[in-house]
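Omission of a single protein chain aside, the complex is shown with its protein chains in their original locations.
To keep things simple, chains are lettered A and B as they appear, and every chain counts its residues starting from 1.
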Amino acid sequence: MHNTTLPIGPQHPSIKEPMCLRIRLDGNNIENADLRLGYVHRGVEKILEGKQVDSALYVAERICGICEVSHTAAYLSAVESAMNISINDKVKYLRTFLIELERLHSHLMWSGFLAHEIGYETLFMYSWRERERILEIFDKYTGGRVHHNVSKIGSNKYDLPENSKKFIFDRLDAVAKHAEKYRREFEKDNIIKARLENVGVIPEKEAKRYCLVGPIARASGYKVDVRKDNPYFAFDQVDFNVITRNEGDAWARTLVRMDEIQESVNIIKQLINNMPNEKLPKPELHMNASGEAVGHVEAPRGENFYYVKINSGYLERAKIRTPTLNNIIILEKILKGYELGDVPVIVGSLDPCFGCLERIMVAKDKKIEEHDEDSFRKKYCEIQKPEVSYD
Amino acid sequence: MGDNLNIIVEAIASLFKKPYTKRYPKEKLKQDPRTNAWLEYYSKKCIGCRMCERVCPVGAVKFIKKGKIEFDMGKCIRCGMCIDNCPVNAIGFNQNFERASKDKKKFIVK
Partner (left out) sequence: MTEWVFFVAAPFIALLLQGIRRKLNARMQNRIGPPVWQPFLDVIKLVQKGKSDSEGNLNFFFVIAPIIFFITTWVMFLFVPFAIWSFEFDFLLLIYLTILSGGLYVLAGFASDSPLGVHGAMREMITMVVYETSFTLCLFTFIVISGTLTLANYPPEGLLLQAPLAAVILYLIGSIELKITPFDTAEAPTEILEGFSTEFSGAGLAFLELGDAMKFLFFCVFIPFLLFGTGNMWLFALLVLLFVFIFTFSKVTTPRFRVDQVVQVYFVVLILAVINLAWVII
């Protein structure tokens, strides 16, 4: 059979966001794959430079539409440690509450998305229905379903609404009940198992070598979780397990995420039951602060890392490293040897988020060069041939 | 299909249940009081301190003179920074979100 090059993307039903995966096929099997990015580059780090610290928070919040609380939290933990602001327990609890809600919504959305990839439209609809319940909680607390705008430096805009405990617990119980059902479906259904098992296998050694983070690393038996390794906000005051599996295939990644849904529900219930009765400090503008710090949080996809440098109340530099950057590098490697039908499963199981990822800009010799992905590769990523002398 | 019948049972049960989706224009959605939908500007209260212009992360605020400020809702990201930092509460949010329009002038709040 003849060889073809098949483009997956930039627009394709099996990817949520624009990326281009050029797949060289030998019949039905993948010979090699070439990942091309840069379709949603917005230059966010450049936009952040020169912004007032309090205002820049809202720009950081809009880097991603799915893991936006994690971006806010990572930015806040970096900025607050740079300016030596200590926050009280109430604020810590509220932020942890939002982060875990976001993990719930992201994992539910993702599980439905994987079901869609393998043609299971019903599970996709059901999962997204459960996600809707989480969005209702978001809506009740923050007034926004996707962008919340409640975090402030050193404080939080709102407390939980009064008498909302029953509202939240009802929805969490419904989500936990249904998520358990769908987990069993993923675990037991023969066709799903036939599609997911032994597809896109990442051994633990490779996971460590490629510095994978988040559920993908945990599914390969590599126990890495910022919430346990370096507890931030209120994660040292709640009780939870880090879920790991050893198979390392797409199926294990699915089950790790489905188990994390249950853990997140437990964490949120603990948080609401133990919510301290302190008053929220009044938010204020930080016009004269200076400093330099890093912060990292565990986003739904893995470690989200921020570096900020603040000069008299304004951001001088912000560097963001999102979990997708760590996880996407292995994609080309693990695609090899599988067939065309496995591509959506493998790409989906890595859960890439390109809105977060794309920020390539090179500063060299005090001149700023802006690159698209091709020219960047050509200039910096190709291996230079060593000059050989024959004397 | 496998050995568990969860989805099959749920699919059959869904046939006799009300759909979860809401038909939006017929069924009005309930807006939470915390929803940030559209800005309101009370020009009589304004003292012209230019704080809103300074804290806006996206540059949606155009200061002309005291009591005359234009807010471009096409640029606005509804973060609420201008409202939180206004010393005299001359700006506020309302819950009226049905504002889609082709006319760009309708996006400017004066």
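Simple rule for what comes next: a contact is a pair of C-beta atoms (placed from the backbone, for glycine too) under 8 Å apart; a residue touches a chain by one contact, two chains touch by 3 or more.
On a predicted model such as this, the values are computed, not experimentally measured, just so you know.
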In the whole complex, not just what's shown, which of A:E80, A:E100 or A:E117 touches the removed chain?
A:E117
Just to verify: which one of A:L108, A:I192, A:V297 or A:I328 makes contact with the chain not shown?
A:I192
With the missing chain put back, one of B:I8, B:L29, B:V88 or B:I108 would touch it. Which one?
B:I8
Which parts of subunit B are in contact with the chain that was left out?
1, 7-8, 11-12, 14-15, 17, 19-21, 23
Absent chain, residues of subunit A that touch it
1, 4-6, 12-14, 28, 115-123, 125-126, 129, 189, 191-192, 194-195, 339-344
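Simple rule for what comes next: only the chains that are shown with their structure count from here on.
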For subunit A and subunit B, let me know how many angstrom lie between their CA-based centres, rounded off.
25
Tell me, which parts of subunit A touch subunit B in their complex?
51-52, 54-59, 61-62, 122-123, 126, 129, 132, 139-144, 147, 149, 152, 157-158, 161, 181-182, 184-185, 188-193, 283, 285
Residue set of subunit B touching subunit A in the complex reads 1-4, 6-7, 10-11, 20, 32-36, 54-58, 77-81, 84-85
